[in-house]
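In this view, the complex is presented without one of its protein chains, the others remaining in place.
And then chain A:
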Amino acid sequence: MIRYILRRLLGAIPTLFLVVTVAFFLIRIAPGGPFDAERALEPTVLANLNAYFHLDKPLYEQYFRYLGNLLQGDMGPSFFRRDFSVHELLADGLPVSMLLGSLALLMAVVFGSILGCIAALRQNSWIDYTVIAIATFGITVPNFVVAPILALIFGVALNLLPTGGWGGGHPANLVMPVIALGLPQVAVIARLIRGAMIEALRSDHVRTARAYGLPTRMIVVTHSLRAACLPAVSYLGPAAAGLLTGSIVIEQVFGLPGIGREFVNAALSRDYTLVMGTVIVIAVFVLIFNLIVDILYAALDPRVRYE
């Protein structure tokens, strides 16, 4: 298994290289540059700035300079946040996004599987319909609607929770962002688990287990849930990568210092180096979580082997 992981990690290097290259040229194709704003700059001033950031050099030279620096772990200075390096901005924002994302993920897994199981076991009962209704609501109502509504109710009207801000990572400041971020995921997981669970409960080996007279709890937890987890696990891989690398909507609405907000601001202000930095972080997360999913798959499903 270690050999498998090593092989996968080595295989990730060319992928990452490709992502860096494509992203580097794509963001440069976008019209406009980091210094184009409502206030146009004097040509000399613009020339000074371009020289300062080496933007006056040919593109291929900039590319190789960037790659060279990147290999030494230097992601360069931010063009738009000139008091910070890209490394500092990511080191500052990523823990915030990861904390929010992992709590939302936890919430999704715990509540999603509980709701999904209950609905499957009580199929076509009012419980089932309620869960399906909640799940459909969670999936269809976007979080840019849910988040401000939560803030208005619990922050402005009831004054129970801070309406926004990070507050140094105070638990009270995390409650609403995590709920808003996790809710759609709870819904998706609940639906996936419910579907797979219903299928698993009808499968031959579960029927056999029932025939042997095994207790229901054991049938559900040991024999059905394991199989029912598979679709949820394969969904959770990319979903986790997305959750942990920040949500622009949640971070914007609650005013949190994560990297999701940074990524969008960077793209809009053509902060080339910061865009590259966030792209690299997201790519690394996607690669890692895909690997984790594959390993989990083998652990959960005996038919899958590392080849």
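Just so it is clear, contacts are C-beta pairs under 8 Å (C-beta built on N, C-alpha and C of every residue); 3 or more make two chains touch, one makes a residue touch a chain; residues count from 1.
In this section, contacts and distances are computed from a predicted model.
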Undepicted complex member, UniProt protein name, chosen from "Inner-membrane translocator", "Predicted Zn-dependent protease or its inactivated homolog", "YceI family protein" or "Peptide ABC transporter substrate-binding protein": "Peptide ABC transporter substrate-binding protein"
Option touching the unshown chain, where A:24, A:235 or A:254 are the choices: A:254
Option from A:5, A:49, A:114 or A:230 whose C-beta touches the chain left out: A:49
Interface with the undisplayed chain - residues on chain A: 30-45, 48-49, 51-52, 80-84, 89, 92-93, 148, 151-152, 155-156, 159-167, 170-173, 251-258, 261-262, 265, 268-270
